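What you see is the complex with one protein chain gone and the rest in place.
Chain lettering (A and B) follows the sequence in which the chains are written, and residue indices restart at 1 in each chain.
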Amino acid sequence: MDLTTILTAILLLPLGSAAIIALFLRTRGKLAAMLSVTVGFLVMALSLYVILTWSGQEFHASHIWLTFGQYNFSMGFYFNHQTALMLLVVSFVASWIQLFSVGYMDDDDAKGRFFGGLSIFMFSMLGIVLADNLVMLFVFWELVGFSSYMLIAHYFKTDFANMASKKAFIVNRIGDFGFILGIVWCWSHYGTVNLAELQAKVGGNTALLTTHSAIAIGLLLMCGFVGKSAQFPLQVWLTDAMAGPTPVSALIHAATMVAAGIYFLARIFFLLPPFTQEWIMWSGAGMTAFAGLCALGQTDIKKTLAYSTLSHLGYMACAVGLGYPQLALFHMAMHACFKATLFLGSGSVIHACHHEQDIYKMGGLWKKMPITGATFLLASLANCAVPFFSGAYSKDSIISAAFLKGHDGGTVFYGVYFLVLFGAFCTALYTVRLFSVVFLGKPRSEDAEHAHESGASMTIPLTVLGLLSLGAGWAVYGWNLFGDNFTGLLPTNCAVVFLRAFNDLHDALEQAGLAHGLEFVNLAVVAVGLIASFIYYGRAKTVGDPLAAKSPGVFHVLERHGWFDDVYDWYVVQVQQRICDILGALDLFIFKFCAGWGTGGAAGLSGSLLRRATVGSIHAYVYWFLAGVILFWALAVR
Amino acid sequence: MTAFLFYFLSALTIVAALFVVFNREAVNSAMCMILALGGVAGMFVLLDAYFLAALQVVVYAGAVMVLFLFIIMLMDTRARRIRVTEMDLVAGIGALLMLTVGAIWLAHKFPAVAEMPEIHPLPSDQVALGYASATKTFGFGLFTRYMLPFQVAGFLLLISMVGVIVLSKKQPAEDDKSDQVRK
Partner (left out) sequence: MQPGLQAYLTVAGLLFAIGFAGVLLRKNTLIIYMCLELMLSATTLALVAFSRFYGTMDGALFVFFIITVAAAEVAVGLAIIVALYRRRRTVQVDELNYLKH
């Protein structure tokens, strides 16, 4: 079977599953679940097959879809190493999360709708991964946004879920507005939207990136990334998106959809002028630190993990901004593993405690849920970038790259280094806080008392992803397993993406003599954070959050996310709503009064005047007719 | 000869038309109308349009005016005097002026064609739709250049027939209780 056929199968199988579920299996939840999970694993198998048998040559295949005059919209596949990595991440993580959902959603009535949504999400996400031009990417971008909207609103009977899904979609749309402008401008300026053609045109030619158009295009395309990957200032939707079921949060809002923005940036990296890169770097670094702090102010387990995701997305953005998109993809792949584990672990805990999400009502779950606890521990350590865990390799590379930028680029860039280092410190703080409050100590509520380990459908994915969050990063050591096909635990075709960048970075650090120093600083920061947090939170004697008890003001700032949401709320309610009301009143005035009453009144007035002419006498009508004939005759004779 | 016939027929037509207008009885008006139409048919003959003359007599004077007579006799109307109002005088004078002006304008617009051109009795191949006195020319023109109006006229007749039937249906009276069961 040739590559095009397999890729088409990979793309369309989830769509088929979604269609069958939507048409036939809406009420048959169990069948829908089985179908969706089977398709998921089939897609994973096909993806692995493709990746392992791929020759390494860049692959293009496309098909013209629409033609408007001289413009062609085409749909096609662009398969290179980045695609291989992302395909592996998406299909692998998605399949295991789908298996997890079977256990998690066992008491839900609307399983059919849920698994249909997961299938359509898979289809859309794979479309983004495989797309070969910006227009196709945008189509699937929007589809992913739609799937997210549909899945967040799964519990649509609650107001909170409805509002959260609308917020996610609308905020995304704001970013997409900039995105589509960028695509159109790119088409007009460069003459093509095909990624390979753009790369050929712009790739080595940095002179092309100095024009105003190029800078504008870079910024506008970045808007799409800002919306989808919850960067500043559009990050407000991600925490509310936790209203959806936990597997949705794990799949969409941790591992894959929010990473789509990073993947997109890596794909179009050659189009980004230096100004855009700097903006991304600074906003990413800032978000890392800020989100890390805000995570300390949350008592909901999923919200904490959401802020953690924001923080790590900041890391990835920072890596792109520093000029290492491959490292961003590396961190994205690692993050997908451990964040999915964390979310699934939290799902397992929530399910066991009967849908309780407040961490201060959990506790002592280590003894009761050993597998969940162990995998959660593995993933937490990876989250904190403890050495030898997967997160360490990618996160430390990014922090080191930031230092290198400061070293080579100018002292102002040391600010980036301090921000990301502070972010690492906060990560350690909130991770240990989370772990110790949830799993250690004594149970704090009835539900926690009666918790027990979850079934196999939930623990198996946890184990698989947990082990990966331990060992996925070992690819950097270059161990070749199974012939040349695997490097560490990852297929070589995928690992190639970041290995070279990783090695280049470390070579540069060695040359500058910084390598060991930086590693030591990183380790020290993480160790201090772990110990401090363990003492402050793990051994705390207070009933609730120690920070809340001791400095409620600080806690309140962090809890309210720096009042970002409130500022937007105020703007929408006070400013935007007023503008809309004015426009509405103007509309009413113009159309109802002027056009409606005006023309109606004029018609009525002229009607009542003309009415006088109907005298009921035929002869009078003939005289009028005569007058008309004379008039026309006069005009004709003229 | 033709000149004499022309003057005679035109005088007949105009006098008959005047009688149509200024006659008190409706039936008398109708009879005078038949006479006027006959005069016009005669002038058609003078113009070598034999088929049209026959058509005029058969259709117009024969069928249409007979229909008129039927209806007039159906309506039981009293003869009334013609009262000329001021408006009528104004309109009449205005119409007369219009007529005069129009006639003078027409006279200047169209060149005086004093003689009738030569025509062949049968349609000629040289000039499509050249004037000829045979009925064949009508057929030739109707079925080539004027095919569409011909068909449409057929539809028109059908529609008017249906319309007449619909219009002359008796409306059921409001106090019609004939379909109720008598107790």
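The rule we apply is simple: a contact is a pair of C-beta atoms (placed from the backbone, for glycine too) under 8 Å apart; a residue touches a chain by one contact, two chains touch by 3 or more.
Keep in mind that this is a model prediction, so the values were computed, not measured.
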{"item": "Positions on chain B where the hidden chain makes contact", "value": "2-3, 6-7, 10, 13-14, 17-18, 20-21, 26, 29-30, 33, 36-37, 40, 43-44, 46-49, 52, 55-56, 59-60, 63-64, 67-68, 71-72, 74-75, 77, 80, 82, 84, 88, 91-92, 95-96, 99, 102-103, 106-107, 110, 112-117, 119, 127, 129-132, 137-138, 141-142, 146, 149, 153, 156-157, 159-161, 163-164, 167-168, 171"}
{"item": "Positions on chain A where the hidden chain makes contact", "value": "611-612, 614-619, 622-623"}
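The definition used in the following text is that only the chains that are shown with their structure count from here on.
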{"item": "Intercentroid distance (Cα basis), chain B paired with chain A, Å", "value": "85"}
{"item": "Residues of chain B touching chain A in the complex", "value": "87-88, 91, 94-95, 98, 105"}
{"item": "Of all residues in chain A, those that touch chain B in their complex", "value": "619, 623, 626, 630, 637"}
